[in-house]
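The block underneath contains the structure these notes are about, expressed in structure tokens.
Excluded from the complex is one protein chain; the other protein chains are retained at their positions.
Per-chain residue numbering starts at 1, and chain names A, B and C are given in the order in which the chains are listed.
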Amino acid sequence: MSGYATGIVAILCINLIFAYAIFVTAAAGQLNLGGAGFQAIGAYTAAWLSSNAGQPVVVTIPLAMVTTALIGFLISFPVLRTRGVYMVLATFAFGQFVSGFLLRSPTFGGAIGMVVSDYVGIGLLIAAAIITTALVFFLMASRLGLAIRSIHDDEPVSTIMGVNVRAVQVTTFTIGGALAGLSGALYAHHFSFVEAQYFNSLLSIYVLLFVLIGGTQTAWGPLVGSLFFTLLPEVLRVGGSWRYVVFGVAIVAMMVLRPQGIVTRELVSRLSPRNWFGSRPAPAARMADGG
Amino acid sequence: MLLEVEGLDVRYGRTHAVRGVSLSVGQDEVVTVLGANGAGKTSLLRALQGMVPAAGGQIRFDGVDITRMSPPQRLQRHLALVPEGRQIMISLSVHENLLMGAYCRHDGGVARDVDGIYDRFPNLAARRHMPASVLSGGEQQMLAISRALLAKPRLMMLDEPSLGLSPLLVERLFGLLGSLRDEGLAILLVEQNTQMALEVASRGLVMELGSVVLQGPADDLRHNDRLAAAYLGHAAPAATPAAPLSSPPATPPSSNGRA
Amino acid sequence: MSDAVSLGKPKPALSKGVLIALACIAAAGLAMLLGGRVITQQIISGLMLGSIYMTVAVAFTLTIGVLNFLNFTIPTLFMLTGMVAWGLLARGYLAGFGGWAWLLALLAGIAVSILASLVVERFTFRYLKTRHGDATEHAIPLVSSLGFLLIFEHLVLIALGSEAQRFPVPFKADLYLGGLVIGLPQLASLALALGIVAGLTYVLKQTRMGRALRTIAESPDTASLLGVEVARIVPIVFILTGLLSGVAAALFTVNYGDVSPFMGEHIGTKAIAAMVLGGLGSVWGAVAGGLIVGLAETLSIHFLGGDSVQMVVWGMLLLVIILRPQGLFGASSIGKGKM
Partner (left out) sequence: MAADPILALSNVTKRFGGLTVSDQVSFAVPRGARMALIGPNGAGKTTLFNLMSGVYPLDGGEIVLDGARIDTLPSRKRIAMGLSRSFQNIRLMPHLSVVENVMLGQHAQASGIGDLLTPISWMRGGRWRRLAVERLEAAGIAVHPDADVASLPYGVRKKIEVVRALMSKPRLLMLDEPAAGLNPRETAELSAFLKDVAATGVTLLVVEHDMSFVHDLCEHTVVLNFGKLIYEGPTRAVQDDEAVREAYLGSRRVETAGGSHAA
């Protein structure tokens, strides 16, 4: 693989894991616009453990995940008191605070950033991305995944169906924190350098866009969203700034034409092997008198 | 006739809420629409005011076809609706709620008319600068009716105005409707309080499952057993409609396959 | 946008403006007595900066309060105004107007901001139809506005380059008051910003259009029932948004003399902080929040150094969100329950 291609694949893997971090909470209806903050904590934890405490990668990455999972767990309690636009703003404030804190902290190199000792190759990134994808697919196929999706659609009814809504929401924030930490730690180890300015509000915005444009109904959404978003700018590379304009137009057009995201549950079930043979989900018109 | 409706259909997706309803309201007439919950009465009023589109049929008001007009356009032609649940703006003051009632008017008489409302309802006058959220249920209903009156309606439509009011307040409400009628306001009243509604109205229609199943003069309807059956079921010995009542108007075959 | 229950006639909006102005003067005076000249100078600068934040925060508040829409294009509208104004001057389109060219340029910038805001309305709000009322649907216009953020920012980069530029302000008039330096443009902008906000409050409270906007905020359906042509009133919110962002940018440009394609980001995020701090949907909350953020910024630079600003402002905000989610001055939260 050329250096250029490796770079793109690395970014794609990190973005994918990061997108799944945001997706897990979004699937339960909670929008997190502070993703960069979680990723930054993961990246800096790994960087500090590696460079200052001399720990090997097998320690730094799990510890980074535990740290961000814990922070996700703790921050979920105040954040879950808010809803809608307020939650978007609360998580946004969290992300801004974290990057402000890192910018200021001498322990973490402040505005200069930190060099990370141990390098992690593209192979591990790809493996981590594949494992994360598999795990999220598994999670969404489970009864917990069904509960997550039902909370997204209707919280009060989910409660009456016996779903412990608060516990599920806290769980999604914790899992999301862990995954964001993983993506941050991999970023730190692969690019061997972290700086606070990278983890800015625009990064939080981008990753939320991956998820919302991809679709929050199935685990395919973030996969398609981050592929689309990471590769489209590369395809449009020749255009310079124009590619971002095209990109913006694509986002606006998406929201007008397909606001539920590229991938919906209905699309997945139509393409599912289960329905390749025998009857596809029949158009409803035929059953107008059914039942 | 002030309001003439012919073969009105309302659909929500695949649900056929109003099926070929025809009715008319004269210049100074009170007509009531009765029927159990889910009979399509609210959908009928919402379609008449333009909040939901008519899937078929025609609505003429004062001789003009208003079927495709928006709610504000209908209001400007002096057709007003007092919606179910009153829909008072709780973040606005009582006075501001009243001014919103006159939003569509551009004449200079608003201040005078608002004063007229305050004369009529001293309770509202006393609370004019308070947020409407502090009003009691009865006062909120008065405010909702006053707000509609300030649009200078020629026909006022009310959707279950007695809902949630105590029996005493219900009686006052119908007293008010009676005096508005005597002042010459045409009213189309959707009510669940059948007897009260038939006292104040001159004609009535009974709806079931989106269709008009019975209509006639209020006095005849009041003693009709079929009316009770519309609410309490058909287990009682089925009564054939009394002689003076007309059978429901023929519905377009396309809109109603039901027996 | 609603005040607490009051029995008397509502106090005119202006009195709150006067109150805030007096509080500002009192704060400066107190600082003078207690902390001396340097601190007072910081406080004055903080209030001036705060007036910029405040104006942008009010723009955010308006779209959230009336439309429940977090409009991320506001920072770009701010930037658009400054960059368009600079571009007009730098390309010499306004050379014929002599000494007034800078003013015309800024007015043109504001006009572009308003037009851009109307374009945003066309593609975000026009198409929003609530389908299922689920938890993430409110994000649809938000995502569209993020798309417009990219579009506008990069169009400006293409047209005018990515460099920060000097905007030539033709005058420099400082007021010396007991050893303190007060820029006249700064003072003017504080007054103008407060004036605009007071005017806006007057419009919302006392006029027919203001009542219509507040009715839409509570229930678009009932507004329509009362004769409000909702589709015609909503663009007014976007016009006001463009106007407020544009005016804030013009004041910023005159005061600091710098424009850049990225000038909106800093101001925008601080304005969001100011709005949340003051309380969503409360215009005067946004005013107070703007001034507080401005003060926090200059004071933390003074005491803790330049790189501490972000941490202080957002840490403060995070605390407020956790301890008092409705903000310092806000009423209960916006949005409707479902059951």
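As a working rule, a contact is a pair of C-beta atoms (placed from the backbone, for glycine too) under 8 Å apart; a residue touches a chain by one contact, two chains touch by 3 or more.
This is a predicted model, so every value here is computed, not measured.
**Student:** Please identify which residue in B:Ser22, B:Asn193 or B:Gln215 touches the non-displayed chain.
**Tutor:** Here the residue in touch with the unshown chain is B:Asn193.
**Student:** Per the definition of touch given earlier, which of B:Gly26, B:Gly56 or B:Gly138 contacts the omitted chain?
**Tutor:** B:Gly138
**Student:** Residues of subunit A in contact with the chain that isn't shown?
**Tutor:** 138-139, 141-144, 146-147, 149-150, 152-154, 156-165, 217, 264-266, 269, 272, 274-275, 279-284, 287-291
**Student:** Which positions on subunit B touch the chain that was left off?
**Tutor:** So the residues of subunit B touching the unseen chain are 13-15, 36-38, 120-121, 123, 136-139, 141-142, 160, 163-164, 166-167, 169-172, 174-176, 178-179, 182, 192-197, 199-200, 209, 227-229, 231-236, 258-259.
One rule holds for everything that comes next: only the chains that are shown with their structure count from here on.
**Student:** Touching subunit A and subunit B alike: which chains?
**Tutor:** Common neighbours, subunit A/subunit B: C.
**Student:** Identify the chain whose mean C-alpha position lies nearest to the mean of all protein C-alpha atoms shown.
**Tutor:** Given all protein C-alpha atoms shown, the central chain works out to be C.
**Student:** Could you work out which chain's C-alpha centre is the most distant one from the centre of subunit B?
**Tutor:** The most remote chain is A.
**Student:** Need the CA-centroid distance for the pair subunit A / subunit B, whole Å please.
**Tutor:** Chain centres of subunit A and subunit B, defined by C-alpha means, are spaced 52 Å apart.
**Student:** If you average the Cα atoms of subunit B and of subunit C to get two centres, how far apart are those centres in Å?
**Tutor:** Averaging C-alpha atoms per chain gives centres 45 Å apart.
**Student:** Note the residues in subunit A that touch 2 or more other chains, in rising order.
**Tutor:** none
**Student:** If I count partner chains per residue in subunit C, which residues reach a count of at least 2?
**Tutor:** Within subunit C, no residue touches at least two other chains.
**Student:** Which residues of subunit C touch subunit A in their complex?
**Tutor:** Touching subunit A: residues 64, 68, 70, 72, 123-124, 127, 132, 134-144, 146-151, 153-155, 157-158, 265, 269, 272-273, 276, 280, 304-305, 307-315, 317-318, 321-322, 325, 333-335, 338-339 of subunit C.
**Student:** Which residues of subunit A touch subunit C in their complex?
**Tutor:** 26, 28-31, 78, 81-86, 88-90, 92-94, 96-97, 99-101, 103-104, 110-111, 151-156, 201-202, 205, 208-209, 212-213, 216, 240-242, 244-245, 247-252, 254-256, 259
**Student:** What residues of subunit C sit close enough to touch subunit B in their complex?
**Tutor:** 1-2, 5-10, 208, 211-212, 214-215, 217-219, 221-222, 224-229
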